[in-house]
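I am attaching a structure below and will ask some questions about it afterwards.
What follows is part of the complex, with its chains left where they were.
Order of writing sets the chain letters: A and B. Residues in each chain are counted from 1.
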């Protein structure tokens, strides 16, 4: 038996400044666009109707930002998270250019931080990943950090370098896609009448709808983005024979459910932070609620920005609260996700 | 917590004559076309092969009529059936224009009848729904009636208005797609040799094949049409933790299974009536049989019309009978669906 197979990297294999060009570029087709609608109850009109997108100044509906994120993320798994113990968080996620059917995406990552844990058995790796299209234009950028096992426990502890990450993107940093306008925005077609001004900071919205998770659905929805992390697909990986649902599946599910109450928060502009608070497995029923963190104008006179905390939770959802009184996350919280969206003013 | 979310309408919210423009138009892609073949054992050659459709005078294979129906139907759910107790029936379903990849569909509905039930807790709402393409051409029309809960039991009982619906469409009312011809119909490719003249009124056909229903399949196949009815997706909605399969999933399943014996009943022309006799849940095995109700010529000399009763039943299927001797539907019947199809003469 030879060792041509990739068993993934370990904590001691990373160094700050290291650059990785991830393999297997992917051409996006209308098949991926349609499949996203089979996997998630996605209803934002901008991504559902080419005509709606045209009325908003686009040549056609782009691929939903989260699908682009999943493709770019999926490519990093063989190099970053095959031996990850946990996906700890996201920051500085910026959507730079819309992705359209026909585009071919690839990913690159740079290691921007390392810190060995006190146990000496694991460490945290901070990675900035960028996605590029066929014209080498950057389409998105994000940072994530993961806890990775050491293989050689005797490998020297690297100098700890913790990157200085923004708590959140400022509205001025968000990039409005070229041509985007909400001047002719059709509120009949979008599904709700609420504009930026209708949302107030601190407002919480229960999105009501819920979806019970199935193995076949989360596996197909993860596999189509070529994410190869074993725990999602191979039940023999864990002693209890459960497969862990890809965290991005929960992000997409919660975002799709948030249509009900946030139908006009059409485009995701940036990811301020995100963490997968508890694991999700098949049989769990996922619901979602949002809290308005901020609202802002942009340099485009009809495009507003709304900053939202999107929370995915397991049913039953008793109250729209993240934390126990002791400050711990409630046990039914799955996802705590802070993002900016563009919304008509 | 704010109430920006749509909790659906209740019986007292409807009035006869009311018009609703349903939200979230949808552009159909080749992804939806392919997914239909993943969800259903669909084999009618007209929808499988662009060349076959071209030989029948079309520019390419249209989207199968039932997929168009599911899209148009799905858009009505948030406005019509979120609080429906039961989907009681269909009538006057007419396919007016083929839908092609690239078309963008939207739906409008008109309330055409109301009748409060004697309990005072629910009422029946009759709705005529039309689907339109991007050129505002009507692509289909149908009536359905649903039982909807009252929220305010003290709301006054509306004047009962029960629409006068046709028992069935007459063959003269069916619309043959522009250009359709069966002159060069290829019976080798279609899969069977039977023409209109080979079917006789009263003939029953057991389609033999069967499919065991899976949660992931019926959910994806319902979700891709943006149908948001909770009972299909959220197991916590019902005390027994079962999800109800969308009735349209059973219609598509039965129609696909009916290929075996009705391979040349290529296009669905109209829906005379339909009712979901019993609920279906994952684990049920669905099979189908048909009865020939009528056969007719059309004004197109090579296009015939066949009127079929399509019955979906749970296995085991012992006999091709709908009713018990007391006139009740047999307990394993899921669907009683009466439609017209176009078939070579």
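Simple rule for what comes next: a contact is a pair of C-beta atoms (placed from the backbone, for glycine too) under 8 Å apart; a residue touches a chain by one contact, two chains touch by 3 or more.
All of these numbers come straight from a predicted model, not from anything done at the bench.
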* Structure fact -> Here 2 chains sit in place, yet the whole complex recorded in the file consists of a number of copies equal to 3
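Everything below uses one rule, namely that only the chains that are shown with their structure count from here on.
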* Determine the centre-to-centre distance between chain A and chain B, using the mean Cα coordinates as centres, and give it in whole Å. => 36
* Structure fact -> Counting only contacts in the complex, chain A reaches chain B at residues 29-35, 37-43, 45, 48-52, 60-61, 101, 188-192, 194, 198, 203-212, 214-217, 220, 260-263, 285, 287, 315-316, 320
* Asked: Which positions of chain B touch chain A when the two form their complex?
  -> 1-2, 4-7, 21, 23-27, 29-32, 34-35, 78, 104, 106, 134, 214-217, 219-221, 223-224, 226, 228, 230, 233-236, 243
